[in-house]
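Notes follow once the structure below has been shown.
All protein chains but one are shown in place.
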Amino acid sequence: MSNKIRLGILGGGGDSLIGVLHRVASAMYDSYQLTGGVFNPDFELNTGFAEKIGIPTDRVYRDFDTLIEEELKLPETERMQVISVLTPNFLHFPMAKKLLENGFNVICEKPMTTTYEEALTLQEIQKKANTVFAVTYTYTGYPMIRQMKEMIASGVIGTVQKIDVQYYQGWINPIIHDKEKRAATWRLDPEKSGISCCIGDIGTHAFDMIEYVTGMEVKEILADLNYVYSDNKMDVDGTVLLRFSEYVKGLIRTSQIATGEENNFAVNIYGDKGGLKWEQENPNYLYHLTETEPLKVLKPGHAYNSELSLDGTKLPPGHPEGIFDSMGNIYRGVARAIRKEFCHPGEFPTINDGVRGMNFIEKVVESHQKGNTWVRV
Amino acid sequence: MSNKIRLGILGGGGDSLIGVLHRVASAMYDSYQLTGGVFNPDFELNTGFAEKIGIPTDRVYRDFDTLIEEELKLPETERMQVISVLTPNFLHFPMAKKLLENGFNVICEKPMTTTYEEALTLQEIQKKANTVFAVTYTYTGYPMIRQMKEMIASGVIGTVQKIDVQYYQGWINPIIHDKEKRAATWRLDPEKSGISCCIGDIGTHAFDMIEYVTGMEVKEILADLNYVYSDNKMDVDGTVLLRFSEYVKGLIRTSQIATGEENNFAVNIYGDKGGLKWEQENPNYLYHLTETEPLKVLKPGHAYNSELSLDGTKLPPGHPEGIFDSMGNIYRGVARAIRKEFCHPGEFPTINDGVRGMNFIEKVVESHQKGNTWVRV
Amino acid sequence: MSNKIRLGILGGGGDSLIGVLHRVASAMYDSYQLTGGVFNPDFELNTGFAEKIGIPTDRVYRDFDTLIEEELKLPETERMQVISVLTPNFLHFPMAKKLLENGFNVICEKPMTTTYEEALTLQEIQKKANTVFAVTYTYTGYPMIRQMKEMIASGVIGTVQKIDVQYYQGWINPIIHDKEKRAATWRLDPEKSGISCCIGDIGTHAFDMIEYVTGMEVKEILADLNYVYSDNKMDVDGTVLLRFSEYVKGLIRTSQIATGEENNFAVNIYGDKGGLKWEQENPNYLYHLTETEPLKVLKPGHAYNSELSLDGTKLPPGHPEGIFDSMGNIYRGVARAIRKEFCHPGEFPTINDGVRGMNFIEKVVESHQKGNTWVRV
Partner (left out) sequence: MSNKIRLGILGGGGDSLIGVLHRVASAMYDSYQLTGGVFNPDFELNTGFAEKIGIPTDRVYRDFDTLIEEELKLPETERMQVISVLTPNFLHFPMAKKLLENGFNVICEKPMTTTYEEALTLQEIQKKANTVFAVTYTYTGYPMIRQMKEMIASGVIGTVQKIDVQYYQGWINPIIHDKEKRAATWRLDPEKSGISCCIGDIGTHAFDMIEYVTGMEVKEILADLNYVYSDNKMDVDGTVLLRFSEYVKGLIRTSQIATGEENNFAVNIYGDKGGLKWEQENPNYLYHLTETEPLKVLKPGHAYNSELSLDGTKLPPGHPEGIFDSMGNIYRGVARAIRKEFCHPGEFPTINDGVRGMNFIEKVVESHQKGNTWVRV
């Protein structure tokens, strides 16, 4: 009998990439056993998928409600302990809500909900439920991001005075200029995606990352979004000016029409004693700039890294790990929390990060609609 | 008797770095002979400097007015043909004005003047004088910037839809946090530097570069500057949102408190068919992004480059040229214009670029002071 | 009842890094179920480890012979289908031999054996057994290495005319200069490591990689090894000149005393139509050089890549995968072979690669000992 954590998954069937990411991540530290779930609303596809990925079909359920009902009948020692919610965005809230209300731990894809109000509701429920709740801002699992966080916390770059985070992609370019394609893309349909495309999908990563690595809170924002065509209802590009205090400023730059860019997420934090820079596409390099010393390039697995950073590296220096490993670190953090083992602060993003992210999206759109004016977050 | 163009220089004596840059640049294509000038307001230092750099002292003058007076006495075949103005910013306008009025060609350091009004005046005078007038936005002389300009012009990246230009330095960080130092720095003194430090010094490079490589005009701007301390009167960091038309947007990001950054000027232009990226600190690489092909890295000296780009490269591929060579290209362009030889459009920045730059500075400060609102350029 | 392939593992217990690599790799494509094995010669540690990684202990055996005996008692539908051999090098041969003789499929760590003779014996046995046998030259699983292989095969760089492969590490530097440490290191003990340290450990990767990506065979070699101290019995650095034919030459450069290098494995292949370059520490970039076009940088997941390359990428461009993913691709290839599904040539290294590698090691040492003379491979 395996003593792994029993994991269920909602969504992520078929060719879902997010499904692959979560399954591999869950396997990385020998902590989870995928026990069942609802991978697909079509029951035949659902069980077919379970067979394809080689798991028993007895706990592959017809639908979400059945899953809850049947799992609750099982003794706690057999019941799924944590459920990953990988369904379309609008289902995150009702599913997560019911899971929490029934005592399950939850791993929820981002955006956590479709509105800030839902996010606040969920936060209330989670406080009462007191189970583990993680939101998968995947990029915070990278060892060099954890290293950045700890270097800033320990004062290596002094007082933060300038923040500049970029998240540029180009994938909407071939869609946006074709009237039919843009009408047919769910990401550009407010009914399916909420009030924002670019900010909602990638701007939130940037926002969460800033608060994660600096430990600071964004106080005010001024946003300028671009919809490119008058009949397009969703932003595909946007710049957000940030204020942390009167004289500490920053910006988030996001685009999905930066043609040719893949997933160019870059974090630049400058303090009065130095700067730190990181790029997601080359995640194993952390650049430390100072005024008087040579540029330093930190890499994972070296003894000079912080404990939290080293904890997220499986192999010695020179053996590059990637985004699966980053998500694996988040899953391991959740496993530790579920097992009530020691879990470093920052091992996984919590419901509070999810709530902040939803607030950010709404405020950005508000600022833009008010004619690019300052709005409090 | 040399048939080189007779060059005079104002300023640039002593340890002046800008002086070195201009002297070396003038020598690069065997086109100029440094004939004299006023390198220093102190006459002894002035002639001492001339001796140090090994030029005859007979045309090293006591002051600017004497230079004009004495040179005009010489026959045209001996008279200085072009004067480089490297003096402190507030002297650019009166000197350039008088030079133009007396029929000299002028190479003027940027910022061209201290106010937009002065710039307009100068432009009027230059139109009448009809002599060559160059403003040394040095970076436009790089071969890969010229290549970028021509690729955009020929439609390689399609219609431009997103522009993001960064100019980050860190040199003011050790000054700004020290009350005495910031009071003693002329760049932070409006009397000496005009109304802007960061935008005036480096923001204008970014602005000029955008208009240079895209051939487009910025229509509206919204700026947020940072002065860091309430007793500091000059911006040391600023972000400027740009509008080229309703749906074509961009931004300029500048900072002098991005601690540890040296001279990190980066140009990113995205069109509906691809993107082009360039970084000043590695100026011999031009990155061409598309959606369906591998990333292409163009380098100077290859036959695939445009004629204007190739014209600015002296050695074969693999022999890196740098910022002196970039300025050398601008000087060569001026030489061609003076000699009325064929000179490609874009070989050197003209007085119009200088005028646009002064307008940009004033509008940025206006937008910031009005509470970060949109202002027409 | 899971329909995953039943995997057993020999070795890889405790803090073994290679154990982590194989377990994670086996999980990446939902293909394997770790069923048991012998993780540690100490039975208590063995079962303790099984519990730690959360697998049932009923098929965690006391020793290798017991494993064979007990598994053979099980019906074929329950029996382990493939066994990964991660034990110390000298055990690879006897274990692999017995596994093959008893009809198991085998995944064997490199070096496959300790002598070329053993390797030939194993090859004979495998031919009869006709089961799947993979040697984990991990680096051949990277998507961009697969892309390189297919580009060369399809003539993109023309006829190969120059090969230069580097594998530099620095980890022996702090050991080699300390008499006690070097005496205590098993890698430097011929009894435990065979006749070569540097060539045996990393030179074989370089050799295998060359033959993998080019499809060519090394014909002759001339080697110069460095033992650094007269009392040190094992090479820690070596250069090997290669001949593929009279006028097609190359070299392998290896070092474990290149202080500060981590795992700097770099492959450079030049043909008469272009060159291809790759570095293991940045495995998601393949550089394609030609004479007349810009440098091209290929990245994983793009449609321009070959089918074999794309097959080894799980996420879209811009989501960096790493060495675990590379090993995962090899495991998936083995899974396909076991299931007799279509498996591309080159999905995993075979016993023939293992045999060639052992021959290479012996010939390199022979060339060195004969005074750096040419030796046929």
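By written order: A, B and C. Residues from 1 in each chain.
Keep in mind that, in the parts below, a contact is a pair of C-beta atoms (placed from the backbone, for glycine too) under 8 Å apart; a residue touches a chain by one contact, two chains touch by 3 or more.
As the structure is a prediction and not an experimental result, all values here were calculated from the model.
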### Task
Would you mind spotting which of B:103, B:155, B:215 or B:317 touches the chain that isn't drawn?
B:317
### Which residue of C:111, C:143, C:170 or C:300 touches the chain not shown here
C:170
### Query
Considering the whole complex, which of B:27, B:343 or B:377 touches the chain not shown?
B:27
### Message
One chain is left out of this view; which of B:56, B:88, B:215 or B:345 touches it in the full complex?
### Response
B:56
### Task
Against the chain that's been left off, what residues of subunit C make contact? List them.
157-158, 161-162, 164, 170, 173-174, 177, 222, 224, 226-229, 237, 239, 241, 247, 249, 251, 253, 255, 257-261, 268, 270-275, 288-291, 295, 372-374
### Query
At which residues does subunit A meet the chain that is not included here?
288, 292-299, 302-304
### Message
Considering the whole complex, not just the chains shown, which residues of subunit B touch the missing one?
### Response
1-4, 17, 20-21, 23-24, 27-28, 30-31, 33, 51-56, 169, 261-264, 280-284, 299, 314-325, 328
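The criterion applied here is as follows: only the chains that are shown with their structure count from here on.
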#### Entry: Furthest chain, CA centroid comparison against subunit B
C
### Task
Mind checking the centre-to-centre distance between subunit A and subunit C? Centres are C-alpha means, answer in whole Å.
35
### Query
What whole-Å value do you get for the distance between subunit A and subunit B if each is reduced to the mean of its CA atoms?
43
### Query
Residues of subunit C touching 2+ other chains?
299
